[in-house]
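Have a look at this one before I ask anything.
Only one protein chain is missing; all other protein chains are in place.
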Amino acid sequence: MQSDLPLYPDQASNFAPNVDALMIYITAICAFFAVAITAAVIYFFFKYRRKDPSDVGVAIHGDMRLETAWIVVPLLLALSMFGWGAVVYVDYRRVPMDTLDIYVIGKQWMWKVQQPTGLREINELHVPVGRNVKLILASEDVIHDFSVPAFRVKMDVVPGHYNTMWFRPTKAGRYHFFCQQYCGTNHAIMGGWVTVMEPMDYAAWLSGSSDATANPVVAGEKLFVEKACTTCHLSNGTGRAPSLNGVYGAQVLLADGSTVTADDAYIRESILQPQAKIVAGYQPLMPSFQGQLTEEQIIDLSEYIKSLQSQPVPATGSGVAPATGKK
Amino acid sequence: MPREHYLNATYGIRSWLLTTDHKRIALLYLASVTFFFFIGGTFATMIRIHLLTPKGLLVTPETYNKLFTMHGVAMIFFFLIPSIPAVLGNFLLPIMIGAKDLAFPKINLLSWYIYLVGGSFVLYSFSTGGLDTGWTFYTPLSSVYSNSAVTPAVLGVFINGFSSILTGLNFIVTVHTMRAPGMTWFRLPLFVWAQYATSIIFILGTPVIAITLLLAGMERMFHLGFFNPQLGGDPILFQHLFWFYSHPAVYIMILPAMGVISEIIPTFARRPIFGYSFIAGSSIAIAVIGFFVWAHHMFVTGESTYAALTFSLLSYLVAIPSAVKVFNWTSTLYKGSISYDTPMLYALGFIGLFLIGGLTGLFLACLGLDIHLHDTYFVVAHFHYIMVGGAVMGYVGGLHFWWPKITGKLYPEFLARVAAITLFLGFNLTFFPQFILGYLGMPRRYSSYPPEFQVLNVMSTAGASILALGYLLPMVYLIWSMRYGAVAGPNPWPATGLEWQTASPPITENFEVTPEVTWEPYDYENRPDLGLAIHGAPSPAHGDD
Amino acid sequence: MICTALTVTAAEVDLNQYFSGLNIIVALTIAVFKAACVVLFFMHAKYSPGRTQLVIIASVFWLAVMLFMTMSDYLTRRWI
Partner (left out) sequence: MHRTGELSGQYRTLEQQRETASLGMWVFLSTEVLFFGGLFMTYTLNRSTYPDVFSAASKTITLWLGAVNTVVLIASSLTMALSVWASQVGKKKLLTIFLISTLVLGCVFLGIKGIEYHDKYVEHHIPGWNFNFEPGADVATNAHAQLFFSLYFGMTGLHALHMIIGAGLLIWLIKESLRGRFTPEYNTPVEIIGLYWHFVDIVWIFLFPLLYLIDRH
């Protein structure tokens, strides 16, 4: 804990120093103008106070040079703030390749977290120090928002599609996370703790509490059979639907001639709205699973489909251009 | 037998409820927005008391959510948006341009009745279970999940929109076609320019929120799917449409206040305003550019990076005209003849508070910082500095400035100065600590909070209690002065505008004969009729009449 | 007034073309053309004072801003 009246939260991620530096820069400029103008107002107020009730001020109507100056100078300063802010922002949005992917599901009024091993947590999130972490955010009902002030990160959790965010924890410890988008009655208690651990401790923690039944790949495989996906998505590519081997991360050729990267959002969309993007060479036969799968089940299925990565890509019938570079 | 004026021309309830006189309609609005201000103020007080302790002192989380929602709805839609336009604008705009009335007096009355109907729906919602969606009505919380009285509230705000639209329509047309001979565009008082700019937003923004809330209401009533992802809709679309109006709505609140300040400062510095055309032009620029920045409320919704960059850049551009205004006001003090009268205290207080409110906007427009600051108390503090420190200070200052014109009476000057200073200090104590809370990460709309935030919250609540007193005081002495105040005379300050050329209070038709304008605005040098010591003139006594 | 008769005829002809399956751009171009005719001639906008024309331009411009800036968000989400 810092002093009783801290001015900024802990710096515990790669973003925190950048954001704080930006904060200091803008604060300095703003404080300068605030102080200068306030001082001028107070000075004029006393210097030119009315001495006689019938006094009149000097008639000065304006000055083009001054007007130009106080349009141009603030404009340049504003642009510098924009530029720096934009650089930091793009950093937030460009997710690195080598991330540890963790799913976070918000629902009124709790957070469900699923580690890559399938380990589930409620209102707790464990991450290792020094590793790039990507959170894939989904909501089961209203809009929530996942925010960790000590990491200076925040992203809305919007029902209907995935948002992602990333960060690299730099300091072990326990930090608050909050729901920052008003979501109903217990919005204020929809939060928890992020625990940043040394990589060794994290690995130990994962293996210590892991159990095989929670493995999303296993659960996803079971669902894949239960929901009869196997009927059409034959792994050798001879089925009525494309093989899913190696599809994750690949460029998929669509019926209308365009291509799309098969990422989490694409897999999710293909399960819920199969008609939206039809793979080239296949008929739009697949039914929609909207309303029939929970967010967690969708994640399990996605994880299973991702795990098919290791199997060989069939020569024909996948509609997939060979995976390029990813992993 | 006292002189006849608009207040005593006719008597009885009917003569008020069926009046088409813009001055009486302004007073009807004054009464109704004051009513909503005190409703919203009561909620605010309860919020601050509740937040004294981390666990929450007063109410359940559910009630707390209703309190801040109803505080927002009452204050924004039923107090701030109509306050200056519908009260001061209604009263002054026709007089300032030398007209007998607004272009469409009956539509003006209609807009007050629409306001009442909308207000009734909202009060109905407040009294039957309340409203817990946040004033932003974000879907799908409002359209599917909330169990509170959302439908009447949404309809109330929808209906109230038409009141704003009709007021804006009336103002725009009036400024175009009803000006007195000699009242050219560049002789218009800056208050009129500000009202005109505000009206542009009323006309082009309000219909969008009206239809959006209608769609959200339909979605709730008939289970449609416009904004409900489970039915294929997109909740982010609601935010786009909502902020297309609601960001410019911030300028609806602040622009008229800037107009008031632009009247008060030259009057009490007794010199022409510095850079008239820049202040006038910046009002229009704010109204127009203000429409292109709305998605800066959505930087963390997952909107496209390119859209975010565009909206951030445009948000910085809209800061420039506001800066131009502040610089020009400050320069107007230079070599003036400055008095300490109450309206001037409000105007200087406005500059100070608006400065902080505006500058903190630069933090939020900054993409890299907004991610951390978004939806924290930093935002709460920022917009209260703009809306309360800016818009309400402007409104109360304007009420004091024109009170002699409206009622013909002077308010007690000493009490008024005490109130102005109390408001300024109370306001800063309430909201400045919230900037720090925000940077520490305290989320807004929280009925309970981690204990480390308590010290700053207690400071804020202490400030709020001072602020509440500061608002009660003017309420008391202004009402008192209507009966016991000293008679003001037509031009007590004296000021240069046309509204000060007619009696206080004015007659129903505003002027005995249509005035002809031959002078430039705020031109004390060439106004011997004001009886002041003009440079180069022998002495005030010799000024010709 | 002769122009109005022409506009109606033009609209009739356009309607027949719709059946042969024109895409959205053609359909909207014709709609814009028809609307422009109505505004300019039926509503006398062509002969109105400048401020009326300003009102028309402003409303169309604001509508365009709403459509384009909102769609710019949705259409560029996958760019990065």
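Read from first to last, the chains carry the letters A, B and C; within each, the first residue is number 1.
The rule is short, and it goes like this: contacts are C-beta pairs under 8 Å (C-beta built on N, C-alpha and C of every residue); 3 or more make two chains touch, one makes a residue touch a chain.
Quick caveat: nothing in here was measured; it's all calculated off a predicted structure.
> Which chains here would be touched by the one that got left out?
A, B, C
> Which of B:Thr20, B:Thr53, B:Ser448 or B:Ser465 touches the chain that is not shown?
That would be B:Thr20, which touches the missing chain.
> Out of B:Gly233, B:Gly408 or B:Gly470, which is the one that touches the chain we can't see?
Within the whole complex, the residue contacting the unshown chain is B:Gly233.
> Using the document's definition of touch, tell me which of B:Ala103, B:Ile273 or B:Val324 contacts the absent chain.
B:Ala103
> Which of B:His5, B:His176 or B:Arg417 touches the chain that is not shown?
Among B:His5, B:His176 or B:Arg417, only B:His176 touches the chain that is not shown.
> Please identify, in ascending order, the residues of chain A that touch the omitted chain?
That gives, for chain A, the contact residues 272-276, 287-288, 290-292.
> May I ask you to list the residues on chain C that touch the chain which is not drawn?
Residues 1, 4-5, 7-8, 11-12, 15, 18-19, 21-24, 27-28, 30-31, 34-35, 38-39, 41-43, 48-49, 51-52, 55-56, 58-60, 62-63, 66-67, 70-71, 74-75 of chain C touch the chain that is not shown.
> Which parts of chain B face the unshown chain closely enough to count as touching?
Its contact residues with the unshown chain are 20, 99-105, 165, 169-170, 172-173, 176-178, 203-208, 210-212, 215, 218, 222-226, 230-234, 237, 240-241, 509, 514.
Note that only the chains that are shown with their structure count from here on.
> Just curious, how far off is chain C from chain A if you go by their C-alpha centres, in Å?
40
> Any chance you could list the residues of chain C touching two or more other chains?
80
> Tell me, which residues of chain B touch at least two other chains?
236, 302, 305
> Contact residues on chain B for chain A in the complex?
Residue positions touching the partner: 61-62, 64-65, 132, 134, 138, 140-141, 144-146, 229-230, 234-236, 269-272, 274-278, 299-302, 305, 308-309, 312-313, 316-317, 319-320, 323-324, 326-328, 330-331, 333-340, 348, 351-352, 355-356, 359-360, 362-363, 365-372, 374-376, 436, 439-441, 443-450, 452, 455-456, 523-525, 531-535, 540.
> Which stretch or stretches of chain C touch chain B in the complex?
51, 58-59, 62, 65-66, 69-70, 72-77, 79-80
> In the complex of these two chains, what residues of chain B are touching chain C?
Against chain C, the touching part of chain B is residues 176, 200, 204, 208, 236-237, 240-241, 244, 291-292, 295, 302-307, 310-311.
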